[in-house]
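Structure in C-alpha cells, see below.
Removed: one protein chain of the complex. Kept in place: all other protein chains.
The letters A and B name the chains in turn, as written, and every chain counts its residues from 1.
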Amino acid sequence: MNTPRSLLLPLRAFLLAVVLSGGLLRADSPRLADCSSSELLPQTVVAFAEASHIAQAIETLLDHPLRQRIESLPAYDEVAKSGSLEQFQLGVTAFEASMGKPWQEAIKTLTDGGVTVAADSSSQGIAILIKSSDVDMLQRLRGFLLALRQMGQGKLSAVEQGDYRGFTAYALSKELKLAILDHWLLITNKSDLGKSIIDQYLDRKNESLHSSETFSIARNERDAQASDPAFVSAYVDVATIRSSGAAKALSNEKIDNPVVEVLLGGVLANLRNTSFVTAALQADITGVQLKLSSPHKRDWEPPREYFFGETQHAAAPSLLEVEDRLFAISAHRDLSQMWLRSGDLLSDKANDGIAKADTQLSTFFSGRDFGEDILGALESDVQIVGKAQDFSEVLPRPAIKLPAFALQFQMKTPDETTSELRRVFQSFIGFLNVVGAMNGQPQLDLGMETLGDAKLVTATYVPSRDQRDSMDAPINFNFSPSIAFAGKRIIFSSTTQLARELVSEPEVSDSGNVVSERATRNTDILFNANTLKQVLDDNQSQLVANNMLEKGHDKQAAEAEIGLLLELVGMFKDATFQLDVSDDELLLDVRLHVDGE
Amino acid sequence: MSHSANSNRRRFLRSSIGGAAAIGVGSVIPDCLVRAVASEGNRDERILVVVQLSGGNDGLNTVVPYADDAYRAARPKLAIPTSDVLKCDDDVGFHPSLSGMHDLLANGQLTVVRGVGYDQPNRSHFESMDIWHTCRRKDESRPDGWIGRFLDTQTNDSGGDVAALHLGREQQPFAIASEKIRVPTMKEMSEFQLQGRDRQSLRSLLNANVATEPNPLAKNASEPNDLLDFLQSSTTSALAASQRVTEAAGSYASDTRYPDTELGQKLRIVAQLIDAGLTTRVYYVQLDGFDTHAQQPATHAILLRQWSDAISTLVRDLDTHGHADRVCVMTFSEFGRRVAENASEGTDHGTAGPMFLCGRGVKAGIFGNRTSLTDLHDGDLKHEIDFRQVYASVLKNWLDTEPLPILGGDYKTLPLFS
Partner (left out) sequence: MDRMKPLDPQWAWQTFAPSNERPWNRALAAHLYRRAGFGASVEMLDEAVSREPAEMVRQLMAQNFEANEFRETADQLAQTILASGDAKKLSAAWVYRLLLTPTQLLEKATLFWHGHFATSAEKVNDAHMMWDQNRLLRQHALGSFPVLVQSIAQDPAMLIYLDSAINRKAHPNENFARELMELFCLGEGNYSERDVQELARCFTGWEVKNKAFRKNRYQHDTESKSILGSSGDYDGEDGVRVVLKQPFLELFLARKWYRFFISDEPEPSDELLQPLANVFREHDLQIAPALEMLLSSNLFFSEHAIGRKIKSPVELVVGTLRGLSGTANTQVVSSGLLQVGQGLFYPPNVKGWDGGRAWIDSSTLLGRANLIGKILDDDVTRFSGQKLTDYLGDRGITTALEAIEYFEQCLFALPLDDSTKSRLSDTFSVTAAEPERQLRSLLHACSSLPQYQLG
C-alpha cells in the first residue's frame, strides 16, 4: 500500500496483460481484497442485495426431495425429450468446459465471497459484484461471458475494451461493461458507476455505502434480527427513491383500488414516510421465507387509523380453524371508518365508484346506510375463512365445485344488531329471489335454526323437479347463503354448513388472552395448497374441458397437462403472509412451504 | 380543422390514382375510386349520436322546477337547494353538476324536451327500455329497433363503412337491431385498425395488391368474378377508412381534452370517427347506474357530471372541427323516477322525464310546459309528449326520413330543430 501509485500502475498493467494472454502469473494484490462490497459502492446506492450462501442454496435445491419427484414425472421426460431443455443443457456444457469443473463446483468457488447487486441513483446504473477466492475462476468466467457475447452477435469480432486506472473494462454488450479487480468481478451498465467503484477500490476513501448512516442502521437491525444467516439480504433506500420521484406509487397519497387499500393501505402509508426497507430471504428444505422490515412511526398513520388501530395498535384476531381449510385471513380493519373516510384514502375516480356502490348497497340493505349502519355495527376484527366443500353425499351436486367461504365479525351491540341484520338478510334474500326469477335462476328458501346458543338464518336453493338428483347442477348449488349470530359473533357464510361449523367453535374471549406473539400482528393470511389441490381435483373434468377449449388439445393431452398442474400444486404445502406493526417497526413475513416428503 | 381530414383524404386518393395510372391498370381502380369519392360526398350527411342513460334517470333532479313549492314538498331531503340550481329561467334550472349543459344552453346548442313518456307506462327497466327501443309493446312482434328500421331505409352499399356503430362493452341495444344489416359493437378504437407486428407490411401489401392485381380470372375464364372486384374495392375502402381514422386519431389528441371517464373516452372516439369522414349515420353509447333507490344525491351528482361533461365536451369539440351543424346528440332514459322521494334518500321507478338534444342544428331552449307536480297519476308525472314525437322530429327534420313506417304510427313532429 505504501508503494507510490505512479510506479505501481504500469506494473499492474503489465501483470494484467500477462494474465490475460494466458500467462502463468497471477495478479496477487493485497489491496481491498477482503473488504465487503458495501465498502466499494458509493453512498448514492439506493438498492443493495447481497447473496452470501449461493453454494449452500444450490445444494439445498439439488438435494431436495422434490427434485426427484419432478424428475420422475412423465411430463418431465417429455420436456427433456422435446428439446426445450437442449439449449439450456448446451449452455451448461459450455460453462463447465470454460470453467474446467462441474457447474455446481464452479459456482461454489466463483461465489464463495458473495454476489452483490446494487442500483445507484446518481449514475442511474446497476452494478453486479462477484467476489471469489479463486481469481483464475473469475478470469475463466470473464472468458465465458465474452465468448457468449460473440456467439450472440454471430460473428467473431474484437471485444471493445478500455482502461481505467490500470484495470481493463470489456464490453459485454452495448451497455454492459465487465472488469476484474483482483478478487472482484464487476459488471455494470454505467461507466461512471464502474469508475467510482474502481476509485473506491484503489483509494478507499471513507465515503462509501458502508459508511452511510441509514445503511448502517439498516444493517445493524438486520443483524440483530437474523437468527440464521440469510441467503439473500437486501436494503432499499426508500427516502432517496421517493425524493427522486422515480416511484410514483410511493408519492401518491391516494390510490385507485379499494381492495389494495384495505389489504395494504398501511404498508403503502409506511413506504411513503419510511427511510429504508431491509429484506432477508432464507431458504431451506421446507421452503422459502422472505422478511421485509422498515422503520415505522405512529405519526405516519393518519388518516389510516382504520388500518392500524385508533388509539393504540390493534391486533388481528386469530385465524379461524375449519376442516379442509383453503385459506384464512384475519386482520384488524375498521371497515366502517375506511368506508366513511374513503375520500381521504382513495382517488377521486375510486371515490366515484364507492359512492355508486354505496347507493347500490344501501338499496340491497333495505335503505340502511351501508357505511354507517351496516359496517358501523361491527367491530374492527375481520376474520375470513374459506374451505373446500365435500359434495360426496350431497344432491343436487354442482358440476363446478367451489369452495365455501365466510366472514366473521364481532358486533358492537349484539342485541340491536342481531335483529336488525336478520331482517336485512331476509329482505336481501327476497331481493335475490326477485332478481333471480327474472333471470330464470332457482329460488332461495329461507330457514331458521338454533344451534346451542347460536341462531342461524339460512337460505337454500330449491332444485326444480328434474334437478333434485342432478350430478351436474348449476353453479348456484354451491351456495346456501346464511347468517349466524352467536354471542358477540356474527357470521356471513356462503353455506349453511360452514356457518354451523363456525358457530360450534367456542367463542374466543377478549383481547386479554391474545398470545404475546400476536400482540403486534396486524394482518395474518394463510393459504393451504393441499386443500387447493383437493378443490382442483374435484373439478378436474372442468379443468380438462377448459384446457381442451383453450389449447385445442385432444382429451388425452388435456388430461396430461391438468395432471401435471395438479402434481405441481401438490408439491406445495402452504403459504403465509404476516404483517406486524409495532411503534418503531413494520415487519412483513412471507413464507412458502413445500412438501418435502 | 375539418380541412386537414379532407386534405389527408384527397392526398390519399390522389396517390392511389397516381399509382394506378402509372401502372396502367384497367377496371378495378375506377370502381373503388367511385366508391371512395362517392363517400366523400356523404360528409354532408347528418349524424345522430344517441346517449342512453340506463336505470331510469331522475328527471326532476336533472331539470329542476326549483320555483315549484310542490317540488320541495315532495322531496324534503333530495330537493336541490335553490341557491345551487343552475337557473335557466324563473321556473327551472339544472342540477349543479350540469354546468357543461348549462353553457350549451346559453350558446344555443341545447334543447330540453320536458315531460316525455308514453301511455300506460311500464315500470320494469327491461320492458320500458324495449318500448323505447322498438316503439312497440310486449304483445307485438318486435324483431328490430327504431334505429334499425331507419337504417333499413337507407341505401346501404355493402362493403363500405358501417351504417351505425355501438360503442361499449354492454349488450347491444335493441334500438339498433335491424333485419337487414348488422350493426357492429366496438369495444376499442384498435378494432378500426390492422393489428399485429407486421401491420405496416401487411397494409402496404394489401394496398399494392389491390392497385395492381389484374383479375386473375379475367384472362382465361369466360366469366368475370364480380365478387373479387367487390372484395378488392372493399379492401381499398376499408384501408382508406382505417387510414383516415388513424390519421384523425393521431392529429386529434392535443385539441380537446375529454374527461377521463368511460363515456368521455367513447365520445372522443365518436368525434374522431366523425372527423375522419366515416359515412356512419348513427353512433350509440350508454351510461349505466341511474337506478338510484337509495343514497341518491352523491351518485346522481357523479353520473350527471360524467354525462354533462362528456356531452358538452363532444359538442364543443365537434364545433371546433366544424361538425356541430351536422351532428345531433340525443339523450334519453327508459323512465323518470317517482315525484316523492322514498325513505332511504332515493327515488323509485317512475314515468315521464326529460330528453336532451344537443348540437348547432337544434332550436335551443326548454321545450314543453312545466309538468305539474300535483296533477299526478298514481304518484307519477303525466307525460305531455310521447317519446315517438321526439323520434319523429329527429327522423323527419334531422335525418330527412319519413317517420311513419319506422315508428308504426303517425306522431306529430315538434319544432325542435332550427
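Worth a mention:
Rule of thumb we're sticking to: a contact is a pair of C-beta atoms (placed from the backbone, for glycine too) under 8 Å apart; a residue touches a chain by one contact, two chains touch by 3 or more.
Fair warning: this is a prediction, and the values are worked out from it, not measured in the lab.
Only one of the listed residues, B:E191, B:D260, B:D325 or B:E402, touches the absent chain: B:E191.
Residue B:D226 is the one among B:D44, B:D119, B:D226 or B:D378 that touches the chain not shown.
The missing chain, though absent from the display, is touched by one residue of A:Q124, A:S464 or A:S582; that residue is A:S464. Check B:A70, B:M189 or B:L202 against the missing chain and you find that the one touching it is B:L202.
Listed for chain A, the residues touching the missing chain in the whole complex are 398-400, 439-440, 464-466, 472, 474-475, 541-542, 544-545, 548-555, 557.
Listed for chain B, the residues touching the missing chain in the whole complex are 139, 141-144, 158-162, 171, 177-182, 184, 186, 191-198, 201-202, 204-206, 208-210, 212-214, 216-217, 221-228, 230-232, 234-235, 237-238, 241-242.
One rule holds for everything that comes next: only the chains that are shown with their structure count from here on.
Mean C-alpha position of chain A lies 47 Å from that of chain B. The residues of chain B lying in touch with chain A in their complex are 126, 260, 289, 291-296, 298-299, 302-303, 306, 342-346. On the chain A side of its complex with chain B, the touching residues are 349, 352, 355-356, 358-359, 362-363, 366-369, 438.
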